[in-house]
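To start, I am sharing the structure in question, which I have written as structure tokens.
Every protein chain except one is present and positioned as in the full complex.
Every chain is named by a letter (A, B and C) in the order it is written, and numbering of its residues begins at 1.
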């Protein structure tokens, strides 16, 4: 399959550097390996090598991880190590209706949209218009905006339909304020997920969750790279030590506090 | 939505114990909380509470993680922390064709089938018939067998179509023996993923991969639970310290060794 | 150097099992490898092999880690991974005066006594008499009791000399209650160390420390074993995921709050 204008691809130098690029008529891409004329790539395929003066670059198929990590961003984003597990843990799949509170730059939205397509939908809420517009632009760029409804609104003021969503993802400052609200919006027995940055927030959230949800669970995911150099295989000296705590909980159909 | 015969649900005691159950006419489920008569649940919904003499149980919606962890198994299975990240990293989504080498009990197969449905397909190879039959039974039980073609065959003897697959997952003892074979079967620029249990295997695999693939990457994923007890929030003393190393690599269209 | 009555040694089966033993006239040691008659070991040395019907055992020199891990205990003990770092971080060495609050079974006391001998001393406080007596017995057994003064007293009621200690170690339930007290007892510029089991306690302690100490630091230490089997080297599947948080802070000579 030849590349066509509008196609997305990853350029890799096989040294740890990658770029996500859209093929555009008349486009140019400048690297320290040399300049790439987009039009000259029109007969290339995924997997092909581009030989430049400074060395070779390769054309790769973008993955969901590429879409997440290369997203244009104004905010801290969620990482694949966390997103991947949460999608399995919340059971997000084709046909699901998912509520996202705190769109940010749209990194999680991207992964959720891919998971629920072709038959599902994401409702995402963000009170900052600049974030929401960026996310909308990002999702449109990825061809995923048709699976997402963007709501420019403070979730505190939103009216949510009861028992509608198969899963809820919350990434806002004070998630404890909306526990009852998202409990109502979730289907019975479904999962809510919360991204929690500090230990202090954990206790506040727990105190609220305890009244509405069961199976309250909190994890953190670590991730370490092993450097694959011949004869010198070893872990990377540097490692991301923390991103956030991931809390999940299951909706039960009555206040736990009243049972 | 009322439960119907054939529906699957999770029973949880909100104390860390869960069971995956299929509602069957005349069925009974025995717990130390008491006996549950399946027929009595026919008017229940996800999220509902079942009050027994020994305490309450709740009916929850099964997630992909539940399907993975509750699978009937004869083998070590892959875990959600690893599967979730690999699906994003390999870009597995609706419509993809995926090759799995080493079906085992079908835990990864389950997650892949959910990711590629409704339009994609999994080809999975397993040389041990008992494993393959168990996996087939597991996938049928989950209603996912229509997305999977089960091959009872040693991958070394299999004839694979060139440039067919959007992603390949390999979980066998000597993956270095099939590097050239899966390279050929993959689409250009697509990702191969390998599950590697020991450090010794890592070097052998690297030596082969280096000739056919670029962006050879190896990671390990850790996962720690935080116990959410009021006033006593702390990490769990026990932790899974290791499952396997995850190697991924990108197919380029010619032998790297000959470029 | 031949073993003599009263000498301590480690017996190892080179399969992960070890025992700390004191050579006693007429003593017997029963293992599933066979029975060892203590008197028969009187001509043995460290490093020697004992051949029994069921296999060999080896006589090893006990280390500080052995003393810590093999201690007779009624309480949770501190682990070498934490103790080793704290001794360096607090600068404990020959000649130091060290205050320990919360003796427990005496595991940390043992390591501290070895670090400050021959010229230093440990003052250790414990309000539970049974714990203190066990610790005293343990230290006497190890020949270290001459470096330790055991105080059966609630630290809240203790009168501590000002500016006396080179380092303070605190392992009690409510350490925030004694921050001012240990600040007074420490020498200027010296280090206090706290063992903190839960996230909830962390905030309470921080709020107190902030008034008296600078360089407030908190860490956790992980530790993973790599199994050294020929051809199958890999990390252990099981790992201790958590023991406690280690907080250290430096005494400055006036309340920070009043500067």
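Here is the rule we go by: a contact is a pair of C-beta atoms (placed from the backbone, for glycine too) under 8 Å apart; a residue touches a chain by one contact, two chains touch by 3 or more.
Predicted, not measured: the structure shown is a model, and the values here were computed from it.
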Open item on the list: Can you list the shown chains that the omitted chain is in contact with?
Closed with: A, B, C
Task: Of A:19, A:176 or A:199, the one touching the omitted chain in the full complex - done: A:199
TODO: Decide which residue listed in C:21, C:36, C:90 or C:122 touches the omitted chain of the complex.
DONE: C:90
Task: subunit A residues touching the omitted chain (full complex) - done: 197-200, 224-225, 231-243
TODO: Name every residue on subunit C in touch with the hidden partner chain.
DONE: 9-10, 12, 14, 18, 45-49, 56, 58-66, 68, 80-81, 83-94, 111, 114-115, 117-119, 166, 187-191, 199, 202-203, 206-207, 210, 214-228, 230, 233, 245, 247, 250-254, 259
TODO: With the missing chain put back, which residues of subunit B would touch it? List them for me.
DONE: 199-200, 202-203
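The criterion applied here is as follows: only the chains that are shown with their structure count from here on.
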TODO: Considering only which chains touch which, label the overall pattern as line, ring, star, complete or other.
DONE: complete
- [ ] Let me have the rounded angstrom distance from the C-alpha centre of subunit A over to the C-alpha centre of subunit B, please.
- [x] 21
Open item on the list: Using the touch definition from the top, which residues of subunit A touch two or more other chains?
Closed with: 199, 202-203
